[in-house]
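One chain of protein is taken out of this complex; the other chains stay put.
And now, chain A:
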Amino acid sequence: MDGKVTIGRTAGLYIGAAVLRLAIFTLLPGIPDLLTGRVEISTPVTSFKRLQEGLFLYNHNVSPYDGGVYHQAPLFLPLFSLLPNASSYPIFTYLLYIAVDLLSAGALWKIADSGETVASALFTSPRKEKRWNGFIIAAVFLFNPFTVATCIGRSTSVFTTCAILHAIAKAVSGAPFSAMVAITFAGYLSLYPLLLLPPLVLLCYDRQRIERGIKSVIPFVATNIAVVAGIMGLLFGMSYLITGSWEFLTSTYGVQLTLSDLTPNVGLWWYFFIEMFDSFRSFFLGVFWLHLSCYVGGLTVRIRQQPLVVLTLLLGIFGIFKPYPSISDTSLFLALVPLYRHVFPLMRYTFVIAAVIMYATFLGPAFYYLWIYAGSGNANFFYAITLVWNLGQSLLVCDLMFAVLRDEWEVERPEMAGKEIRQI
């Protein structure tokens, strides 16, 4: 585990991950389409099949946004148009998705090697010796079954994952402009990553302060926000040029905001809004979005010393409470959790969390089958398992937060390490 990371081992890891994915793609040709159809992997805003339909319409001069199927960002259309047709030459699409996964792993490796998680600008953990190196972190990400399934299912959320990880990697390496560009891309693709902006700007600020001695925070924040707004304007302008109208805004971001497509997924929104009374629908949409964004401020203030922790916890929360979550969001959160190897001993419910997540992972598809195909169960079966899944995940988020805060507290009270504590 603590062995030296040589170039050979690095290459071996990447090649191993690529070969695993390629083997599944080529040796089991039914698997990619099967996974693409799974509601746990493909949501209305990330599905590869919908992307293909949007692409087909785009290539045949029908606006894909003048329809109810395609809800993804316009820039995907020219990107995938450049690739050969996915149904006749799928290998190019596979290679693109594998490359994106490897890029994400590379960014994760950089984050791990920066040591930001154990020693940030304002805080150094007393347990900083006890951490995993980038090789292990990247390996955990690349061989996580959730990540592999997302890659094989060709969900477009891998692009968002990659952009978010690069934004964090650039932020910890002291390149705020690149970080802002990356997070803008993520926000452009999926909207919700824009909520990560406050902790990300703070992370950049902390790094910059060490390296260049920037004192005042307000001009720095203003510059970064201007960068994000500028890049976003540029992306929207390009999208407008590609599609020729602004209707993509309502069809991509409007669908996320209003949840007009109620296709089941692993989140909490779909069944709630199926069963919601019509007159209260807009009220609860507001409440759900407010709830999703209320964590940003609280966490950013409370864990000011470690902005990366805030980012990690927020990604965990978004994986639970965003409108169209999938296991891809969980895999992103689970990719960042091993960075906190040093606080694992402080976590209290590791076994319960692992058990609940495994339980939901195995029972989810079974219950979905009972509802949709066998007809021996009803919608409540799948709904119940999504509740369990989300409770398990929120327990993990809470527990990680507890562990991190306790770790912070033990800097003030070093004698309390290993002692029983309580919260008042």
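Rule of thumb we're sticking to: a residue touches a chain if its C-beta (ideal position, glycine included) is under 8 Å from a C-beta of that chain, and two chains touch if they have at least 3 such contacts; residues count from 1.
Rule of thumb we're sticking to: contacts and distances are computed from a predicted model.
Peer 1: For the complex's missing chain, which UniProt name, "Serine/threonine-protein kinase SSN3", "GPI transamidase component PIG-T", "Cytoplasmic tRNA 2-thiolation protein 1" or "Nucleolar protein 11"?
Peer 2: So the chain that does not appear here would be "GPI transamidase component PIG-T", according to UniProt.
Peer 1: Of A:321, A:340 or A:367, which one is in contact with the hidden chain?
Peer 2: Touching the chain that is not displayed is residue A:321.
Peer 1: Just name the one of A:7, A:241 or A:424 that touches the chain not displayed here.
Peer 2: A:424
Peer 1: Against the chain that's been left off, what residues of chain A make contact? List them.
Peer 2: Counting only chain A, the missing chain is touched by 37, 39, 49, 52-53, 55-57, 60, 62, 64, 66-69, 87, 260-264, 268, 270-278, 291, 295, 298-299, 302, 317, 320-321, 371-373, 375, 378-380, 383, 387, 390-391, 394-395, 397-398, 401-402, 405-406, 409, 413, 416, 419-424.
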